[in-house]
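Attaching a single structure in structure tokens format; questions to follow.
As you look at this complex, bear in mind that one protein chain is not there, while each of the others sits in place.
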Amino acid sequence: MPIELPAKESVYPGHLACPGCGAVIAMRFVLKGLGEKVIMAIPACCWSIIAGPFPFTALKVPILHTAFETGGAVASGIRAALDVKGDEETQVVTWAGDGGTFDIGLQALSGAAERNENILYICYDNEAYMNTGVQSSGATPLGSWTTTTPSNMPKQTRKKDIMQIMAAHRIPYAATASIAYPEDLVRKIQKAAGIKGTRFIHIYAPCPTGWKVPSEISVRLARLVVQTRIFPLYEVEDGIRYNITEDTVGYLIDEYYKSQGRFKHLKREQLDQIQDQVDQQWQRLKSLSKL
Amino acid sequence: MKKVIEGSHAVSHAVALAKVKVISAYPITPQTHIVEMLAELVASGELDARYIRVESEHSAMAAVIGSASAGVRSFTASSSHGLALMHEMLHWTAGARLPIVMAEVNRALGAPWNIWADQTDSLAQRDTGWLQFYCEDVQEVLDSIILAYRLAEQISLPVMVVFDAFFLSHTYEQVDVPEQAQVDSFLPPWQPADFLDPLNPRAFNQMASPEFYMEFRYKIQQAMEQALEIYPQIDAEFNAMFGRSYPLVELCPAIAGETAPLALVTSGSMTGTARVTQRELRAQGILFDLIKVRSFRPFPTQQIRDLLGNYSKVAVIDRNISLGSGGIFANEIAGALSSMEQRPTVYPFVAGLGGRDVTQTSITEMIQRALGSTPPEDILWSGLKA
Partner (left out) sequence: MSPLNFKGAADMPAFSRSADTMEWNHTGNWRFLRPRYLDKDAPCSEACPAAEDIPLIELLAARGDIAGAWQRIREENPFPAICGRVCFHPCEKACNRGEYDDPVGINSLERHIADSARRQKLTPLQPKVAETGQRVAVIGAGPGGLTAAWQLRRLGHSVELFDARQEPGGMLRYAIPTYRLPTDVLNWEIGLILEQGVRFHPGRVLGGNLGWDELSQFSAVFIATGAWTPNPLGISGEQLADDGLKFLEEVREGRTPQVSGPVAVIGGGNTAMDVARTLLRLGAEPTIYYRRRLEDLPALAEEVKEVSEEGIAICPLLSPHQISGTAGDLQLSLLPMQVLDDPDESSGRARVGTADKPAELRQVTTVYAAIGFNDSPGLPVGTTEPLGTWLRRLKTDEAPETTILLGGDLVNTNRTVITAIASGKAAAIAIDAALKKQIISEQLNAAQIGGKGAISLNRLQGGDRSERQRHVVGFAELNTIYFRYAGRTERPGLTLKERQTSFDEVQMRISTAMAMAEAERCFRCGLCDQCDNCYLFCPDMSVIREKDGEGRHINFDYCKGCGVCVVECPRNAMLLEEEPR
């Protein structure tokens, strides 16, 4: 069946993203879901560059470029300004990378979520500091090579579970999404747009450059990561009601891991360990979704 | 209307009179009374604004950057460590040309912990592109907030209204709180040319290459210079409406129309003490002219030259220190005078760090040292228990 998405296009060509950039595909889908009544705050991330230098822009919505750790706070301020102006229609969106969300921006995001600011916070996750040259972040998965976790000492710890962190804030809506599932993504964006309070969407957005993969498999990886249950698609309402939106067959993780240069040093036993973690994580999610 | 109010509350009243729409702040002693009262005013509806109680000063500044970028008059207040945490965003505010006004209560920085008056916190932010006005008393604090918005919105730069911890923030003084109608007339609603607007979508603050960055910095510098030019007119207008004037640099001669052998340069609340000391020493025949520097940024270089160039000796009291160098006002003043052929000898006193009182006695002692045979040094410590 053909994929049905809103026709509106809010990203201009000519932007500075690498070929096959998942973050641009994510932006396209998000803006298709939101339309043009949007103000977007972009803390430091790949999109700070992608959107183009002075005096240009690559988006049809206003952007406030801002410092790395300010995503939650700047959006709170914009929202407050719109509220005092009586503009309830415009969506205030923070568009942040994984570093700006999991790491340096976590405090401001937590503050905004605790205040239940009426903002839509979107984290496009490419699992490392890509803009600065592929350094490890709190979103980098176990076993991954990055320039600060070299392959003879790859990342020793698991990816931070940002969704659990956000759910623990009891925000009205949190969801994961992948660029390989555009209808699911847009549906979640539109659902989020209809909810007041802090909404958090965690979008999986592959980075061919940083992951050492050919650009053409960008979307394919975003699909595999869901099919392997490494990155399940689900939503959490009010921090307690879990709903798995894409119940997948659960392929073995091997194809996903083996097709990426950043994992090529991993040995069988390490893959087995990761598979165990993925299985446990999925079981946990399944049990949460039955509550 | 005359009221006896605390220095912190003078700020709160001024913010309300300025019809600020978004306030964001994080508590830090000695700034808390300012924002507590503002929270109450917002909660009671007396002030039609949103109060964002952020989780840090960094976020406080980020939040008002957001609200001001959306075209709404915004305010924050901080001090010391809070201001230091904001540092990155202070640069961002000025670079984004946002006319945010901040009340900054001068407090010492740790370690060790110290909550008392010291100007090093604000002076450490001198390169961020913010205007800085140092206040002498509670009335000046209140008036400066209103003046600050008027100036900030005219030149599109942020302004810090700076005053000493406790000496002003927690001190009650009789203050003339202006009428709202008058303030409205002096300070019309802010109507920015550029603000975040889905109907006119533009990107703000995107990367500027080496081709452009320097020009953007030049334009900020131009705006600072413009502030020096237009402030006197704004101050005159304020004076006409409210009967009070706050020049960027104020000369207070020991004897009107005459030049004393020594000029004493002060800033902040110690100026009041210096005024009393000037009167008392004049009675003893010891004359010094008092120079109050209100504007540290923009630094009124030409006025400093004009006012200080004729003295043979200039004593500067700094309640701050640039460690490894010396008193910051003194350095800047010496710098301003350095291009003059005939220039006074500068006596750079460092006094009152971390809330230690700068008393009439200590000022008298400094005056006597400057007038006496003490040779000038890089730092002349006052009251130091060496």
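So that you can tell them apart, the chains are marked A and B in the order they are listed, and the count of residues begins at 1 in each.
The rule is short, and it goes like this: contacts are C-beta pairs under 8 Å (C-beta built on N, C-alpha and C of every residue); 3 or more make two chains touch, one makes a residue touch a chain.
All of these numbers come straight from a predicted model, not from anything done at the bench.
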From A:G20, A:P141 or A:G210, residue that would touch the chain that is not displayed: A:G20
Hidden-chain contact residue, picked from the options B:N205, B:S269 or B:N331: B:N205
Missing-chain contacts mapped onto subunit B: 95-97, 156, 194, 202-208, 212, 215-216, 218-219, 222-223
Absent chain, residues of subunit A that touch it: 1-3, 5, 9, 11-22, 24-25, 28, 51-52, 54-58, 63, 179, 182, 208, 214-220, 223
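Everything that follows uses one rule, which is that only the chains that are shown with their structure count from here on.
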Subunit B residues touching subunit A - in the complex, by the definition given at the top: 21-22, 24, 48-50, 52-56, 58-60, 62-72, 74, 88-89, 92, 196-198, 200-209, 212
Subunit A residues touching subunit B - in the complex, by the definition given at the top: 36-39, 41, 48-49, 51-54, 56-57, 59-67, 69-70, 72-85, 90, 107-108, 110-111, 114-115
